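The complex appears here minus one protein chain, its other protein chains still in place.
When the chains are written out, they are named A and B in that same order, and each has its own residue count from 1.
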Amino acid sequence: MSGFQYEAPATVEAAVGFLAGAKGNARVLAGGTDLLVQLRTGAANPDLVVDIKRIGELRQISGNAASGFVIGAAVTGAEIGEHKELAKAWPGFVEAMELIGSTQIQGRATPGGNLCNASPAGDCTPAMFAAGVVCVIAGPNGRREAPVEQIPTGPGKTSLAKGEFIVAIKLPARAKNSGDAYLRMIPRTEMDIAIVGAGVNLTLDASGACTAARVSLGAVAPTVLLVDAAAKALIGSKVDDAALARLAAAASAACKPIDDKRGTIEYRTKVAGVLARRAAVIARDRARS
Amino acid sequence: MAGYEGKAFKWVGTRPVRPDGVDKVTGRANYGADQNLAGQLTGRILRSPHAHAKILSIDTSKAEKLPGVKAVITGKDFPQMHRGVLPGDEGVNFHYLSSNIMARDKALYDGHAVAAVAATSAAIAEEALALIDVKYEVLPHVIDVDDALKPGAPLLHDDIFTTGVNPKPDKPSNTVQRVHMALGDANAAFKDADIIVERSFKSKTVHQGYIEPHAVVAEWCEDGQARIWCSSQGHFMVRALTARLLNMEVAQVRVMPAEIGGGFGGKTIIFIEPTAVLLARKAERPVRIVMSRDEVFRATGPAPGSSIDVKIGAKKNGMLVAAVGEFRFQAGAFPGSPLGPACMAAFGPYALAHVTSAGYEAVTNRPLCFSYRAPGAPLASFAVESVIDEIAQKLNIDPMEMRIMNGSKEGTQMVYGPKLKAVGNLECLKAIKNHPINKIPLGPNQGRGLAAGFWFNLGGQSSAVVNIAEDGTATIMTGSPDIGGSRASMALMAAEVLGIDYSKVRPIVGDTSAVGFCEITHGSRVTFATGMAIIQAAEDVVLQCRQRVAAMWEVDVEAVVWEDGHARPAGANAGEQKPLSLAQIAARAARTGGPLVGKAAINAGGAGPAFAVHICDVEVDPETGGVKILRYVASQDAGKAIHPSYVEGQIQGGAVQGIGWALNEEYIYGADGRLQNSGFLDYRIPVASDLPMIEPIILEIPNPGHPFGVRGVGEVGIVPPLAALANAISRATGVRMMDLPMTPPKILAAIDAKK
Partner (left out) sequence: MSKFHISATVNGEAVEYLCDPKQTLLDVLRDELNLTGSKEGCSSGDCGACSVTLDGRLVCSCLVLGVEMQGRSVETIESMASGEKLHPLQQKFLEAAALQCGFCTPGFLVAAKSLLEKNPNPTESETRYWLAGNLCRCTGYDKIIRAVLETAADMRGSK
């Protein structure tokens, strides 16, 4: 129980080989900011740990706003924050990633890790839901793609099969006049897990009317939620006060939260609407500028 | 000793680099966990997962057989202590102390130690813990103080009979003691009040939150002696308690003080040292135990939660007529809650003719509640200062003027007995009143809050040695750990008396075999009491120098004065002698009587109480309940500030700990009685981005009880912030928060309830 097999393969295929062939419990190590804490507390007791940071293609950001970005699964928050073009095209996604933990955590943490840790409160995950991220998954049967909202299935649980892991996340081509934003409520200004989080990504037409929108909520259900009713409240509107009020109401109505050490059902439900509304205003203003 | 008042200081009051500074910015300084002896083993402690359980059996046989395991111990390995408190033990119940360090027949809280192992690696030690089979019978538990006080509550101990009540109860209960103190007749005096406000307050357990976890290395020697390296707020305390709990003679135990990574009261008692010694003895190898952060939260000595009622009556003009405080304090699983100090300090900033301060302490299924910076006072003050502020709001008078009008000052009779000597309460109030913050206009959802605080400060026993080297440089030694710059203040005071350069004084924190007894670093006593010992030891050197020079010059000692580091003729009649420097005198030491060693061993009285007044501006997000602190100013009556930078640091650090207490910090227990937030992720101490600059105002009202006018400065700064923030939030939102911490969900619920 005191040790585990550690592998640091150089290729995706080798990593899949280790994961697929593992006897017992295998874990992927990217940034390790969740896994190492779980190892220390005994919450995780893997037989095999596969470190994916030595796989070259997983360490890169490619593409551009027009074509869409592809972010390797081992790219850290710090590297994402330093990518100027990415930050310009997807400020909500980048800010959400950068909200996770401290500067030190940013030096290690990855969006794929945030997604696969499958906490409903992970900050980057709601932003990826709103952005419409597609995940590239490698496994024993080759590669496949899946929309981000299909990955987490419950707290700490994902839809990934044995031997599978995420090699990249793809942000779609950035439409003209579009913008995204993510906001979270924490008791301090840093270092906390979100009590509630809300992501909005929307596109406006030439008249300023919203033609497309995705709204997500974190920490209000067993998984991050994509709230269609909240998006519908925006589509067709000029994202004015009336639409924002409908959005907030729809967001609150979608919540299925719990009472826990971080917040109450009542609080999460109400503040989900507040944050969705505020995030929509930021996303709208970004789309306009 | 007298003669320093009004004198211009050369070194005292300056801000030199601290003598231990370079070691601490280079990583060289050795803290508790940094000690590494040859052959050292890793110790780990198995802890109860239950809040309250009978220990039916502990089977350690599997763990003992694991290769690499060198010792396993349980409560059976500890000597049995006398039940109850023996005369001469100064109130310490050694049976309880021992039972807290290692559970005997019952586990009394989640995290209570039940067994320990020493092994050749951390991994093996942890594996061994998992192999220890403890059979528990889980018992009903009680977490909240009000629940613990109720008849029929789950009983923790069969030998607690409430003290301070008449008649003495014949049945055991969780209620440890009743405290009651009064001046005048408050209940009768309320009839003269134009307004009476009575409120109830609740608060949760909070932790000191020092960043360095408790750590110890222990070595057992074949001659029956033990050596201990550890960080603590008093290695003489570690020596005394460890020796007693292990039935050893005090001089058989030698404790080496490591640097201490924060304590705030939490390291004024022991948790792991006897365990390490027993493991080392059994294993015949040195053993290091370093607590994890989880263990620090679950099993050390946090500050109690409370339940408090305060009733205050006033005239229309704001003059107070009567006040009553009823304070119910949790203890942890064993008595030790600072209820008495809370009752004593609660109304300290006010001159009251009619006041009652009373309360109960009850044991609960939590870790031992122990000292945290001005123990008890922040909670009592939170309640009192909130009610004072509400009276000012209801009367529509300036809360500052109301405090000045009623402020305690020299001559005020305190509820706990003495009359105040020279103190700085009114000066602190006026400094805040005149501060430019009051002129800054507030925007929407912003509020400004004010609160005052009081703390006693302590004196007590300290020893010091001043050794003059052959070249006139000085090594000065005390037994008080340097928790935040006290080496610098000791060196400054010694340099002042000796008249030599600060850089020629090297301060040392000596181990228990190297220097005389020093009490623990508590009650803001070190700069006051240990500083007084240093001053006297340095004065001893000066006297010896004068005597030796007088002999050389063949004059009376009165004919030799000490000025600016030199012996000089006292006047024309003393002869035309050339002044001799300390270095010159030291060079002749062999011929004039041997080494120059000054020493002092004192029990210092005369500690001066401290006052603090804080003001802050906050902005509350009315849709989320989030609080942002915009500005913060803290005034404090410091007495003479020996090293002003470190006095400011005490004020700033205390304020920020109070801010954390006010807004976010709390022990959160599940229905199962287990602690849910035993880490820095969810036990939320303030981070740098939460805060503005904290502006300190030092007011130097000299303490007449100290040769340099020193008052303790370490503690009172944590007293006002809780109410200062509650009062600011009240003025920003119109809702009064009476339940700490004032988290966003609680504030938002209160705002919504008011709508």
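By our rule, a contact is a pair of C-beta atoms (placed from the backbone, for glycine too) under 8 Å apart; a residue touches a chain by one contact, two chains touch by 3 or more.
Quick caveat: nothing in here was measured; it's all calculated off a predicted structure.
Visitor: In the intact complex, which of the presented chains make contact with the chain not displayed?
Guide: Across the whole assembly, the hidden chain touches A, B.
Visitor: For a quick check of understanding: of A:25, A:64 or A:104, which residue touches the chain that isn't displayed?
Guide: Selected residue, touching the omitted chain: A:104.
Visitor: Touch as defined at the start, partner being the missing chain; which of B:293, B:315, B:430 or B:506 qualifies?
Guide: Touching the chain that is not displayed is residue B:293.
Visitor: May I ask which residue of A:36, A:209, A:229 or A:281 touches the chain that does not appear here?
Guide: Selected residue, touching the omitted chain: A:36.
Visitor: Considering the entire assembly, which residues of chain B contact the chain that has been omitted?
Guide: Against the missing chain, chain B presents residues 15, 17-18, 20-22, 24-31, 33-34, 36, 121-123, 208-213, 259-264, 290, 292-293, 483-485, 643, 645-646, 648-649, 652-657, 679-681, 685-689, 691, 693-694.
Visitor: Mind pulling the chain A residues that touch the left-out chain?
Guide: Per the touch rule, chain A residues meeting the hidden chain are 2-6, 8, 29, 31-33, 36-37, 39-40, 49, 51, 53, 76, 78, 101-105, 107-108, 189-191.
We adopt the following convention: only the chains that are shown with their structure count from here on.
Visitor: Mind listing the chain A positions that touch chain B in their complex?
Guide: Within the complex, chain A contacts chain B at residues 1-3, 41, 185, 187-193, 195, 261-264, 266-267, 270-271, 274-275.
Visitor: What does chain B use to touch chain A in their complex?
Guide: Listed in rising order, the residues of chain B that touch chain A are 123-124, 126-127, 130, 294, 623-626, 663-664, 668, 676-677, 680-682, 684, 686-687, 689-690, 743-745, 748-749, 752.
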